[in-house]
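Have a look at the structure below before the remarks.
Note that one protein chain of the assembly has been removed; the remaining protein chains are unaltered in position.
This part shows subunit A:
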């Protein structure tokens, strides 16, 4: 028989070298490597030739040069005499500021909308649905323009500012609110605040142990709130209320004093928060729906009421589903903050762009962008992965 013969002749059938998968694999890889190497070599050759023709010295020496441009919104001291490096640093801080505040607001709004979408109340769930469908389907840049050109720039001039409660004002130059001036002993209040956090931690641990031992529950929430508000308030009273306000006041053309939030920042922050919130809402909804119904039914059967069921059974499991996509939304928000350049908010991309135009150091500036954004992405991802690992299911 033919089959018997082939087996009898023994060993693996000899494959021609051309059809050996291992040989082929190595050949393909060598091919890719050589191709890539040639491509990079070609690019480097072209780039050096181009740079020589344009008389641009490569390297990061330009960071020490005088920037010569002003930045309207800066968290640290900066003037046009500062260096390019300083300008990029200012931009980086601005990126961080809008990203962190945006992430916080987007999370809060997103959770509210997402839970509203699950509400049994028809009206509330419809309103949330409309919100999500509107914001998910328009470009973020358009939302930024909407706030900047559509809303904030048509506000009245400073002399006709809109007055808001607590001595704050809104006009076309931005949002003004009173500055907190802390006097003598303000450190004590901060200390009291920190102390209250420590106390809360101990109280929670103690309450959990007590419940495990005796079954009695303590009103942990109220005790924590009392500590959180009471201790700093006490310190505030003891030190003799060392707080005064500097109210923004109207002068001839502008408001003086107080803290000014510029319209560029405000529109970017509002747009990013509202836009990302729509995506977070969908993630939250998917997360809660992803928890098996049997889980809450079992919890009810064990005699837990609605609230403990939600807190102890549904939310912890939903968080597991929510966190990974939530991380990528946080990253998206951080990356979208680079749209600031379209309305002139001086973030990393905007200051980098100005630097690029003035010095022509395209490769270096782009390299800085790449490193910073990749770094931010990795840092956020690491933080969220750590949180995720804490929340993850411990499998035996």
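Assume a residue touches a chain if its C-beta (ideal position, glycine included) is under 8 Å from a C-beta of that chain, and two chains touch if they have at least 3 such contacts; residues count from 1.
Convention: contacts and distances are computed from a predicted model.
Asker: UniProt names the one chain left off this complex as which of "Beta-hydroxyacyl-ACP dehydratase", "Electron transfer flavoprotein subunit alpha/FixB family protein", "Amino acid ABC transporter permease" or "NADH-quinone oxidoreductase subunit K"?
Answerer: In UniProt, the chain excluded from the picture bears the name "Amino acid ABC transporter permease".
Asker: Out of A:101, A:118 or A:141, point to the residue that touches the absent chain in the complete complex.
Answerer: Only one listed residue reaches the unshown chain, and that is A:141.
Asker: Just one of A:84, A:169 or A:373 touches the chain that is missing; which is it?
Answerer: A:373
Asker: Who touches the missing chain here, A:25, A:68 or A:316?
Answerer: Considering the complete complex, A:25 is the one touching the chain left out.
Asker: Using the touch rule from the top, list residues of subunit A that touch the missing partner.
Answerer: 25, 28-29, 32-33, 36, 43, 46-47, 49-51, 53, 119-124, 127, 133-134, 136-142, 145-146, 149-151, 153-154, 335-339, 341-342, 349, 353, 356, 362-363, 366, 369-370, 373-374, 377-378
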